[in-house]
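Note that this complex is displayed minus one protein chain, with the remaining chains in position.
Order of writing sets the labels: A and B. Residues in every chain begin at 1.
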Amino acid sequence: MQNEATMATSKAALRADAGADVRADVRLALRKRRRPHETVIHGLLFLCGAVSILTTLGIAFGLVQESLSFFTRELWEDANKRLVVEVDAHAGTLQLSSGGLDLEPGAVIRIDDEKMRIVQMESEVLTVERGFQGTEAATHQAGTGLFVSDRVSLIEFFTGTKWNPQIGQFGIWPLVVSTLRTSTIAVLVAMPLGLSVAIYLSEYASSRARSILKPVLEVLSGIPTVVYGYFALMFMTQLLRSLLGADTVQIYNTASAGIVIGILILPLVSSMSEDALSAVPRSLREGAYAMGATKWETAVKVVVPAALSGIAAAFIVSISRAIGETMIVAIAAGAGPNFTLNPFNAAETMTGHIVRISGGDLSYDSIDYNSIFAIGLVLFLMTLGLNVVSQRIVRRFREVYE
Amino acid sequence: MTHSANPLSSNGKYAIEARDLSVYYSDFRAVKGVNLQIERQKISAIIGPSGCGKSTMLRAFNRMNELVPTAWAEGEVLFHGHNVYDPEVDPVQVRRLIGMVFQKPNPFPKSIYENVAWGARINGYKGSMDELVERSLRQAALWEEVKDKLDQSGYSLSGGQQQRLCIARTIAVRPEIILMDEPASALDPIATLKIEDLMRQLAEDYTIIVVTHNMQQAARVSDYTAFFNMDEDRAGYLVEHGPTNELFTKPKDPRTEDYITGRFG
Partner (left out) sequence: MAGRNSAHGLLVTSPDEDFADNLPGRHRTAKAWQIVLQASTVIGIVVLMALLLNIMDGAFGYAAVQNKVAPETLAVDGIALEDLPKEQLIEILQANVSAGLFRRFESEKPLAERSREEVYDLVVERVVEPEVVGTWPLFELLLHRADVLAEAAEAFPGAEVRFTSWINPQFAVSPQSANPEQAGVRTAILGSLWTIAITIGFAFPLGVGAAIYLEEYATDNRLNRIIQTNINNLAGVPSIIYGMLGLAVFVRLLGSLTSGQVFGLVDPTTANGRTILSAGLTLGLLILPLLIINAQEAIKAVPGSLRQASFGLGATRWQTIWHHVLPNAMPGILTGTILAMSRAIGETAPLVVVGASTFITVDPSGPFSKFTTLPIQIYQWTARPQDEFRNIAAAAILVLLALLLTLNATAVLLRNRYSRRRYS
């Protein structure tokens, strides 16, 4: 009996041992192993994804930095005043010739290499702070000219209506107005047409019609913008001129550019709208038909309202695309900023201006170089804002049906 | 206050009648040679195992099948003495007079008020819209629950309420017949009961044809029942049709009896 018990115990012990061994083996086999190359690959792939962040940072950095240069850069405008009497390095007052620009206390002026700040003014006698901003006070001969600091202020940039770098005018409005005008014309062309095509494709078209239409739209969307530019100049402008008279329509004008941009974004509007319309569940249409509605009534009064946010998103994205379009306006809308409301006149847009300036001789750190970045920053913010809004709308739209 | 549906002109003994009707999807025959007469202002149920063409049959009455491009029909559906499938007949008008309530409630993404008013409006309703909306919602046993929130979205209601909303909008256009395709199958038992009560009330004014896979429901609710089955070619056909209590207690066809007693389906 004792033997049996011992045997039983030892057997149990043996079994326990064996079990422990097996378990240990299994544990060893199942243990997590280190796979360094998996981690490396994971890291590399993450870097690939992060490149996109670098791109955005690069865009932001580049645009902002150069824009800052633009706004902080010193421009000097000839005040058309001269020193009447020679001054030495210690004189606190200057006597100037009459005429020229009006000066104000607080303004910064420059004579030769020395900057001064005007403290007080009495007719043509200025009391000044010498050696301003670290420049060295020096002697200046009579007859030397005076320059006034003419930095581009944000206010001037955003409210000025003339863009004329030679005389220091940097108001962005001519460019913005022209951009908005071409984009408005483009959207006026593309939205009705694109929406009609989308309704037709999603509610009416037979598969044969669809098999013709969809490739046509795909081809239209694949044509490079420079080809559209050629088309705008060589065909659309001629067409407008023959329809409305060569006196009303200039050779370079924003109307033909706008119309052709509309054709460019038509496939975009139509495909986004069609997606939105197709996403409307079939049961909604059936509900309407079952109440004795015609196909048109169902499409327009039930399906389109149900797809409204998707269509609104299409609308906003198309505006953004039209605003950013460059080559069509560069070729057909004209060179030279022009603040006008007449669509048949030439007027350069923001993008057209950037392309024209950078296509010529451009030295780094010139005011022209900086200015295109300032315009580019405005452009970037406009399109970014529009895109973010449209994404919000699409997200809200998806919530309704899911 | 009940308001009659269109006072029926007395052409035809039945509300609607299928004569030798077959429905095809391209080459596939989904429903075969059906002869079915539907009594006026009664509830007729269509039952049968799944896939036997009950929904197709139902949709054949108001030409809803045609929304599928490959669907076509042979035979006749007689409504007011005319064949609904006659090329000269306007399907839009057919659907106005023969309304439909679907399996899954499908209110429009509009306000509750608009849901009910829309159909009447496009059909040129000349009277007071407010009155029509209230009347329809009362008839659908929904008025008390929504009268204070008529401008809220139709989606804000529960499943059962949405289904009653769909019923309200259907009766707002004053059909003669209401087709119901498994109207309660997506609803919980309490909502189902409400729908069944509603059906009985509606039968006082409208002819109701309901498809259901739930035999007990058919037995509870309907006055007449039609039993459909499927043959080897997957075509549905009418096996037997008659007053409900007769069909369920003394079925004439052995296949009917097999189905009712649960031997198949």
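What we mean here is this: contacts are C-beta pairs under 8 Å (C-beta built on N, C-alpha and C of every residue); 3 or more make two chains touch, one makes a residue touch a chain.
Quantities reported herein were computed from a predicted structural model and do not represent experimental measurements.
Residue B:I122 is the one among B:I38, B:V77, B:V101 or B:I122 that touches the chain not shown. If you put the hidden chain back, the residue from A:G106, A:G134 or A:G222 that touches it is A:G222. In the complete complex, the residue from A:F70, A:F147, A:W163 or A:F231 that touches the missing chain is A:F231.
Think of the hidden chain as still there; on chain A it touches residues 35, 37-38, 41-42, 44-53, 55-56, 58-59, 62-63, 65-66, 192-193, 196-197, 199-201, 204-205, 209, 212-213, 216-217, 219-220, 222-231, 233-235, 263, 266, 294-297, 300, 317, 320-321, 323-327, 330-331, 351, 354-355, 358-359, 364, 372-373, 376, 379-380, 383-384, 387-388, 391.
For chain B, the residues touching the absent chain in the complete assembly are 6-9, 79-80, 82, 86-94, 97, 120, 122-127, 173-174, 176.
Everything below uses one rule, namely that only the chains that are shown with their structure count from here on.
Listing the residues of chain B that touch chain A in their complex gives 62, 64, 67, 92-97, 99-100, 102, 104, 106-110, 118-119, 122-123, 166, 169-170, 173. Of all residues in chain A, only 281, 283-294, 297, 301-302, 305-306, 400 touch chain B in the complex they form.
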